[in-house]
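Worksheet: one structure, shown below.
With one protein chain withheld, the remaining protein chains of the complex are depicted in position.
Should a chain be cited, it is by its letter among A and B, assigned in written order, with residues numbered from 1 in that chain.
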Amino acid sequence: MPNRTFFWFILPTLTTMILFIALPIVSVFIQSLHIEHEQVILVSESCDPFGCTETTSVDTEATEKLRREQPLGRFNGLGTYINRSHLAFEEVREAWGATDTMGAFFSRILNLPFYKALAFTLTYTFVVTPFVLVLGLAIAVGINNLPKLVKGPTIFVSLLPMIVTPLVGSLILFWMVDGDGIIGATLQRIYDDNALSLKASPALTWIMLIVYGVWHILPFSFIVFYAGLQTVPRETLESAMIDGATKWQRIIHVIVPHLMPIVIFVTLILLMDNFRVFEPIVGFSAEAHAQSLSWIIFKDLRESANPLYSSAGATSMMTILGVAILLTPVLIRTWRDFRRRSP
Amino acid sequence: MSLRNLVIAGAVTGLMGSAAWADCGPSGQSIRILASDFPAIHAVAGTAEAMCAGAAAEFTRNHTTEAREIMNAALTPNPAEYTSVIVANSTLTQLMNDGLVRPLNDYVEKYGAHLEPHQMITIDGNVMAVAFMANSQHLFSRSDILEKAGVSGIPSTYEEVLAAAEKIRAAGIMEHPLVMNMKVGWNVGEVFNMIYLAHGGEFFQPGSAAPAINNEKAIAALSIMRSLAEYAHPDHLTQASNETQGLWEAGQAALGIMWGSRGGVILDDEGSSEEVTSNTVLSGAPTVAGGSIPAATLWWDGITIATNVGDAEAEATFAALVSAMTPEMVAEHNDDAVWLIDGFKPGPAAAGVAATATGGAMSYPMIPYIGLMHNALGAELVDFLKGAEGAEQAIADVEAAYVTAAKEAGFLN
Partner (left out) sequence: MATRAESRISPLVVISTALVAVWLVIAAFPFIWTLWGSFKVQGDFFSKADWRNALYGVHTIQETGNASTGAGYQGAWVQEEFYRAAMNTSIVVFFTVVISLTIGTLGGFALARSGKRYAFWILMAALVFRAMPHITLVSGYLLPFFEWNIWGILPTTIVVLVAINQPFTLWMLHSFFLNIPREMDESAMVDGCTRFQAFRYVIIPVMWPGVITTGLFSFLLAYNDFAVTSMLLSEQNETMIPKIASFLGTTQVEGNVMFAVAAVVSATAPLFMLVLFFQRQIVSGLTTGAVKG
């Protein structure tokens, strides 16, 4: 395709992406290299319905003046990236020096917010992704074998976990897994343990989040695989059958290789989405036992009175970097395919 | 007049109302209000709209749960998106940090004759907001269960709360008689705040942003929290108001530290049984460690006026909003809140907040960097409460997290 034509075809989509994603990413990156101006603090007295106290306030005029001189704030280089809330170089070095065993070292490291979040994020990503891939394929094969008549409703029901908004879906599931809820109470009965609580133990919370994650995203992989199954060439299947391949062998040797491109696409999306896991943590109030990188960003932007943009920016940049590292194998393969295709 | 007097006077003055006629200030202005989404705020803003929308060229209200997230960005441009934001202690600081709200002294003089002096939120002599309602945490007790367990009277200190909880447990009535909003994040930070303040603790060194929480008072506050957690529902680290209220209404708790604003819905006839509602007693927040300060943080909600709007718009907005703060409005919405406005008749649901305020509890501090401290507390105390680390380590972590954030925000170097 000539460059000119390409340009006009790609222009609208590229414009929206540059305006609303690329430019913001650049500005977030620049922001992450700066920290706020020194705030000029005044001692003052504040009075409210309940009495007066001595307090402090920001001298906004003086601070504004500083801000005007340097609109971006003070340049901090990669300072924010390596402070305690992020990579915490200093604390890691200190922990390395102060501990004798690897176990003690890691327990000190996991006390740091970024590494704590990273541990859960990676565990979640690497457990949920394979489960979703395998189960999605298995269910797709299963539904494909069903009689035509029931396929439609079955597909709708299978899509339900993805359709119901997580906002309320997790609220209801959160109640269900409560000690008094239907799932929680049933588990207590099964294990004959009245104190069993999915919400109070770190391990059970992780399992709960992972199970929810699989449940919620399974429809995506299922529907894509199901469609992929329709494209398996009948001749190949039939010749495999003539060769005496069992159903199982056919799945392994014919269907899976044929679906490989789809598997890669789904893996790509799953890795990316799972690495950014956020909604289940908030939905299940699981912050006590599980935190993720996206949750840290949320905390920096939403929970503190005035948002910590640099901090959130640094974590966002590292999220992008993390996704890029995770996807590298997939991307190299895409590059090879691309080279093969290009004239 | 303090809140104490107001509570008493409110009952007496009752229907002694101000004139029904409202002075809406300059006419033909645009009034645009940003507020959270709950009944008391709807009552004030709605009344203002009914009174003054006719005189204004435009009257819009945006009630959204995300008000806090968008308010700073919304008020920054000139002209600002909104002429007024309805704020609370913490959000006023958030706006003042960026200089986005204006002093109201002149407007108060002109339109505020019917306002009470205690409604004025003043910082260095400037009225920055006009409060209209109050809220705080306080103690909820089930008198029938306390009696059955042999506890006489309603506990008034945390030590008594713990002793009562132990008696209830020992009597085999409930294994976990206590409910508290200890959800990790804002809620658990708030629990620390109130117990620490009741110990007489300070968050910062005077006149600076340097943290001052590494002391025995903080350790003592943490040890109280851990003891309370012993008797709280096993899932306490995931429980906020909705969950604690649910447990209470289901009759699964005998002692609770919950928000006063939940008192009304707990006492009503929905979601609970007669046995629970008729025996629920609302009382002031307990004191701790022999101190006299109730362990609670007092909150108010009030109106502010944006800096970056025209003076006539600002004046009209102020006039409209204070025109709603009348005994008539309060009479109509009496049970929607603990009103700070003349004419409020405290019902049973307001008893806890009133007792806490009159007992001398502290306000949630209006300090520019308190949000960062609160955030650090909310995130770093959890390991201690899970028993994974000691109190000293937890406090050190909080301090380190706060200093990191305060440096980034420019409060510390």
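Following the convention adopted for this analysis, a residue touches a chain if its C-beta (ideal position, glycine included) is under 8 Å from a C-beta of that chain, and two chains touch if they have at least 3 such contacts.
Not measured: the values here are computed from a predicted model.
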Subject >> Among A:Val58, A:Leu173 or A:Ala288, the residue in touch with the chain that has been omitted >> reply: A:Leu173
**OP:** Would you write out the residues of chain A that touch the absent chain, in ascending order?
**Re:** 1-3, 5-6, 9-10, 12-14, 16-17, 19-22, 24-25, 27-28, 135, 138-139, 141-143, 145-146, 152, 154-169, 171-173, 175-176, 178, 180-182, 185, 215, 218-219, 223-224, 226-228, 230-231, 234, 241, 246-248, 260-265, 267-269, 272, 275-276, 278, 293-294, 297-298, 301-302, 307, 309, 312-313, 316, 319-320, 323-324, 327, 330-331, 333-335, 337-338, 341-343
Original post:
In the whole complex, what residues of chain B lie against the chain that is missing from view?
Top reply: 36-39, 60-66, 69-70, 73-74, 76-77, 80-81, 135, 181, 186-187, 240-242, 245-247, 249-252, 259, 261-262, 265, 269-272, 299
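Please note the rule applied: only the chains that are shown with their structure count from here on.
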Original post:
So, what's the distance in Å between the C-alpha centres of chain B and chain A?
Top reply: 34
**OP:** Under the touch definition given earlier, write down the residues of chain B that touch chain A in their complex.
**Re:** 2-3, 69, 72, 89-91, 93-94, 96-99, 118-125, 131, 134, 183-186, 204, 206-209, 234-235, 237-240, 250, 252, 298, 300, 340, 357, 361-363, 365-368, 370-372, 374-375, 378-379, 382-383, 385-386, 389, 393, 397, 400-401, 404-405, 407-411, 413
Subject >> Residue ranges of chain A touching chain B (in the complex, touch as defined) >> reply: 35-39, 41-51, 53-58, 60-61, 63-64, 73-74, 80, 83-85, 91, 111, 113, 178-180, 195, 197, 199-200, 202, 284-289, 299, 302-306, 308, 310-311
